[in-house]
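The complex is shown incomplete by one protein chain, all other protein chains being positioned as in the whole.
First chain written, first letter: the chains are A and B, and each begins at residue 1.
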Amino acid sequence: MERALFVIFALTAIVAALNVLLRRHPLHSALALLVVLGALTGLYVLLGAYFLAMIQVVIYAGAILVLFLFVIMLLNIRAEEARLERRPFFRWLAVPFALLLGAEIFYLVRTFEENPVPSGTSVGVTEAIGRELFTTYLLPFEVTSILILIAILGAVVLARRG
Amino acid sequence: MTTIPISWYLAVAAVLFTIGAVTVFVKRNAIVMLLGIELMLNAANLTAVTFSSYFRELAGQILVFFVMVVAAAEAAVGLAIIVLLFRHRETLNVDEAQLLKL
Partner (left out) sequence: MGVVVEAVVKIVIVFGIVLTCLAYLALFERKILGWIQLRYGPNRVGPWGLLQPLADLLKFLFKEDVRPTTPNPILFSVAPILSLVPALMTYAVIPFGDRIELFGREITLYITSVNVGLLYLFALSGLGVYGIVLAGWASNSKYSLLGGLRSAAQLISYELTLTLSVVGVLIQVGSLDLVEIVRAQSGAYFGLIPKWHIFWYQPLGFLLFFIAAVAETNRVPFDLPEAETELVAGYHTEYSATKFAMFYVAEYANILAVSALATTLFLGGWNGPGVERLPLLGVFYFAAKTAVFLFIYIWLRATLPRFRYDQLMRFGWKVLLPLAFANIVFSAAVAAIA
């Protein structure tokens, strides 16, 4: 049952990622990335990281991608035209490398059957993460909040007219 | 109920990372390149969460938390820069943005 779910989420993620690459209109690429994020949320839940799965949807799918969509729509980005082939040499190089990567992944998947992800009580419950964030990792937490503040100021200053 | 070996998760993360990297290399539209970067970040997040679950250590998930926050900040600033770029050059093709001064 878990394997079936994993296969569904993994295949969805990979097909959608290919769509990000292959689509011509940036809006379609952004929506394909939305599908990838949804599939990754499913994978996080399978791994027991419930808090992160929900945070992934809230932050990535619900905020960052909406920002991308706003920019694409407000700047009225058109689809790119088909490009001229300028460097056919790299094409001949890409195929062997892709096959090499495929062989490595195949080896990875087939031979390491004996390291299963532990099931049972998950380690990613909100209370545990919250406790760690506010005790061991308190300094990075506070520094990150300042980082976000800087990012907000930077974005506002950069995009202001005149 | 059979469990899933971690190499499967790592393989998915590797494939996603590769596709993200190829997107950054091949595409000429600045926004789609940013999407490729986000895809790479997500693949790295998946790897971190996989290992966190395998070793039953929380550090991986804390790392992912911070990576998500930083990715949000970076996307905001990157998109602001793209908006500026578009305003000046009326195009988002990064090949056209090669000179420092227009």
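Just so we're on the same page, a contact is a pair of C-beta atoms (placed from the backbone, for glycine too) under 8 Å apart; a residue touches a chain by one contact, two chains touch by 3 or more.
In this text the structure is predicted, and so the values were computed from the model without any measurement.
When the whole complex is considered, the residue among A:I55, A:V123 or A:A151 that touches the unshown chain is A:I55.
Among A:V7, A:L74 or A:L99, the one in contact with the hidden chain is A:L74.
Residues 27, 31, 34, 50-51, 53-55, 57-58, 61-63, 66, 69-70, 73-74, 125-126 are the ones on chain A that touch the missing chain.
Simple rule for what comes next: only the chains that are shown with their structure count from here on.
Touching chain B in their complex are the following residues of chain A: 1-3, 6, 10, 13-14, 17-18, 20-21, 26, 29-30, 33, 36-37, 40, 43-44, 46-49, 51-52, 55-56, 59-60, 63-64, 67-68, 71-72, 75, 77, 80, 83, 101, 105, 108-109, 111-119, 122-124, 128-129, 132-133, 137, 140, 144, 147-148, 150-152, 154-156, 158-159. Interface of chain B with chain A (complex): residues 1-12, 14-16, 18-20, 22-23, 26-29, 31-32, 34-36, 38-39, 42, 45-46, 49-50, 52-54, 56-58, 61-62, 64-66, 68-77, 79-84, 86, 92-93.
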